[in-house]
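Our next item is chain A:
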Amino acid sequence: KDAGGRDGGSASGQGCRLAPPPAAAPATTTSSERTRQPLPDASQLRVGLAFDIGGRGDASFNDASVAGLDRAKAEMGLAEVKELDAGAGESEDAKLTRLQQLAREGYDPVIAVGYAYAGAVRTVAPQFPDTRFAIVDENVQGIPNVTPLVFAEEQGSFLVGVIAAHRSQNCHVGFVGGVETPLIGKFEAGFVQGARAAAPDIEIERDYLTPAGDYSGFQDPNKGAEIAQGQLDAGADVLYHAAGASGKGVFSAVHSAEAQAIGVDSDQYHQPTVAQFKDVIISSMLKRVDLAVFDYVAAVARNDLSTFPTKFDLSIDGVGYSTSGGMIDDLVPTADAYKAAIARGEIQVSDTP
Partner candidate 1 sequence: MNTWRARLLPPALAIVFSAVLCSAVLLFSGADPVATLAEMIGRVGRGGTAVDILNTAAAYYLVAIAAAIGFQMNLLNIGIEGQYRLAACVAAIVGGAISLPFGLHAVVVVVVGAATGALWCGIAALLKVYRGVSEVISTIMLNTLSIGVIAYLVQTFGELRGNTLGTAAIPPSGQVPGLSFGSAGTVFGLVLLSVAIGVGYALLRDRTRYGFDLRATGLSPTAARAGGVDSKKMVLTAMLLSGAIAGLAGLPEILGRDHTFTINFPTGYGFAGLAIALLGRNHPVGVAFGALLWSFLDKSSLTLDNIGVPKEIVIILQGTIVLSVVVAYELVRRRELAAEQRRVGRALATTGGDRA
Partner candidate 2 sequence: MNTSTEPDPGGPPARAGTPAVELTGITKTFPGVVANSDVNLSVAPGEVHALCGENGAGKSTLMKILYGMQPPDSGTLRVDGAEVRFRTPAEAIRAGIGMVHQHFMLADNLTVLENVVLGAESAHGIGRKARARVLELAAGAGFDVRPDVPVERLGVADRQRVEILKVLYRGARIIILDEPTAVLVPQEVDELFATLRTMREQGFTFLFISHKLDEVRAIADTVTVLRRGTTVGTVPAAEVSSRRLAEMMVGSALPVPERGPSTVTERPVLTVRGLGAVEQDRAVLSDVDLVVRAGEVLGIAGVEGNGQTELVEAVMGMRPLRGGSVHLGERDLTGLSTLARREAGIGYVPEDRHRQGLLLDESLWFNRILGHQTRPPAARGPWLDLAGAKADTRRIVAEFDVRTPGIDVDAAALSGGNQQKLVVGRELAGDPALLIAAHPTRGVDVGAQAGIWEHLRAARAAGLAVLLVSADLDELIGLSDTIKVMFGGRLVADADPLTVTPEELGAAMTGAGESA
């Protein structure tokens, strides 16, 4: 019987030659400061939420938006939330219908989760000029009643890239993408830049499960595990995934190789579906959809969208990294130094690989 699994790529090296982190500097404004203004009363609002595939329970941005609304209920007395689920491979008119249905039934604001709604929001929002729409992950501009909730995923990924580089014993890390879409490309880009910034000589494996258009890559943990195993076999010992449900496979491969993994979107250390692997999840790149949604509801309740951030980036903690499990506590100063440098604009993170 196999004990812990084979040490396919477990750490044996001495780590990277590390570049010195940027000088730490005073932190800039964070959202905590902004939200210090009193919370409005949202008891008049009825929010409509249109999910992307994956829906509730995806432990990713769908769930994060629910979390944001739950917090809004708790803290602002938000009256009602209506959620509608999407189906795999559905056609555009299903998305249109979903948004129209929410708008027609008087939900305001209507939040569309996922860039797949970009076209639908562009079509539906002008039809309902009195309803406010928000769309996650797509920068829809030029329609007065649409607010984009977009994130600087590359910045968050940069930080976990730094963390990976510091944690790697073999000076070799890996990125596993689910589907090769432009959005996932931002995660890859940031991670690579971060790892290189921290360790210029680092080797980086990069693989996707499927090419653009074949969304099975987000739903195939078995292939996720194989890709991860391939990277571990090649010598990588810290893997970062942006592969949706296939990430489970990545964690399990990392787990049996006793290497280290970095989660994505939410704090996966606390995620029940991957709880069995939590001891290898050293950190997660946080994409604070919950925060964006909460802030958005607050802004709507306040009836003031003018100061709403155009992008949720590091400077307002729209993205970040988690420290749950305490496995990277020693790296927090380093990561925060990079974070400050990015927030100050000293480090520019490109969003394409």
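The candidates came about this way: all candidates are chains of the complex that A comes from, given by their letters.
What we mean here is this: a residue touches a chain if its C-beta (ideal position, glycine included) is under 8 Å from a C-beta of that chain, and two chains touch if they have at least 3 such contacts; residues count from 1.
Everything numeric in this text was worked out from a predicted model, so none of it was measured.
Any copy counted, the candidate of 1 or 2 that touches chain A in this complex is 1.
Per the touch definition, chain A reaches candidate 1 in the complex via residues 83-85, 87-94, 96-98, 100-101, 104, 115-116, 118-119, 127, 137-140, 180-183, 210-214.
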